[in-house]
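Missing here: one protein chain of the complex. Every other protein chain is in place.
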Amino acid sequence: MQLAIVVNEGPYTHQASDTAYHFTKAALEKGHGITRVFFYHDGVNNGTRLTVPPQDDRNLQKLWSELGEKHGLDMVVCIAAAQRRGILDADEARRHGKDASNIAAGFRISGLGQLIEAGIEADRLVVFGD
Amino acid sequence: MAQKKKFLYLNRKAPHGTIYALESLEVVLIGAAFEQDVSLAFLDDGVFQLMAGQDTTAAGMKNFSRTFKALGDYDVRKFYVERESLAERGLTVEDLMPITYEDENEDYAEKPSIHLVGRAELAAIIADQDVVLSF
């Protein structure tokens, strides 16, 4: 079965991203396909490579990036939500005259249409938020 | 993408205090281009998103409430507002913005987009969907 995952909260403040991560990992282990993981609202903050959590805590961005790399996941950060919250890739940074970009490995920035498309293509869509 | 799916946006949160209502509306606007079967449900504090006379000037927030009125032009014409949620909050449909669409099949007659539904009816509407997006 093909599953689409929506993550609406950033790391640490809410558990949503953790739950989504464990769910996605379990789905992959059971042989399901992941159509896309779409990060929306504060969920875009999962895609910054600049977080430095304490050594004794989980690094959610790293966990997502590693899971994405291992399984070739399409992990999309919503462009409109990302711009509001300062998540930029190199192209976006250049376009808006910012001096740095911070998108983490394995994430890409794209439009909200990717969320609707995932809903159309997947057999199930699961929302994780707060 | 030949198949047409039923998408329901489940709105349970009030506007302005959090960004969920505004960014949910942005999904509705983008989603309209995909020509799916779209419905919006307003229940719990979500009914406050449709309040008439929202003036965000002094609060300095973006007033996106008018955008709901434009959704008819994007073929988003099914606004299901839960009767019990209104009543629990001391509201009636008269407190909400009038939201209409022009029916191209009936000489562009103006028709209401808002449909008051009971909790049981809304449960049946939820059960009829392919995709339920809640924010």
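Letters are used for the chains, namely A and B, taken in the order the chains are written, and counting of residues starts over at 1 for each.
Simple rule for what comes next: a contact is a pair of C-beta atoms (placed from the backbone, for glycine too) under 8 Å apart; a residue touches a chain by one contact, two chains touch by 3 or more.
Note that in this section contacts and distances are computed from a predicted model.
Novice: Would you mind picking the UniProt name of the chain not drawn here, from "ABC transporter substrate-binding protein", "Sulfurtransferase complex subunit TusB", "Acetyl-coenzyme A carboxylase carboxyl transferase subunit beta" or "dihydrouracil dehydrogenase (NAD(+))"?
Specialist: Matching "ABC transporter substrate-binding protein", "Sulfurtransferase complex subunit TusB", "Acetyl-coenzyme A carboxylase carboxyl transferase subunit beta" or "dihydrouracil dehydrogenase (NAD(+))" to the record, the invisible chain is "Sulfurtransferase complex subunit TusB".
Novice: Which of the visible chains would the unseen chain be in contact with across the whole complex?
Specialist: The undisplayed chain, in the complete complex, is in contact with A, B.
Novice: Of the residues A:19, A:59, A:83 or A:102, which one touches the chain left out of the display?
Specialist: The one listed residue touching the chain not shown is A:19.
Novice: Over the whole complex, note the residues of chain B touching the chain we left out.
Specialist: Per the touch rule, chain B residues meeting the hidden chain are 10, 12-13, 20, 43-44, 84, 119, 122-124, 126-132, 134-135.
Novice: Mind listing the chain A residues that contact the chain we can't see here?
Specialist: 1, 3, 8, 15-16, 19, 22-23, 25-27, 29-30, 32, 124-130
Definition applied: only the chains that are shown with their structure count from here on.
Novice: Nearest whole angstrom, what separates the Cα centre of chain A from the Cα centre of chain B?
Specialist: 27
Novice: Write out the stretch or stretches of chain B touching chain A in their complex.
Specialist: 1, 3, 5, 7, 19-20, 23, 26-27, 30-31, 33-34, 36, 130-135
Novice: Considering the complex alone, what residue numbers of chain A touch chain B?
Specialist: Residue list for chain A touching chain B: 6, 8, 40-41, 80-81, 111-113, 115-117, 119-121, 125, 127, 129.
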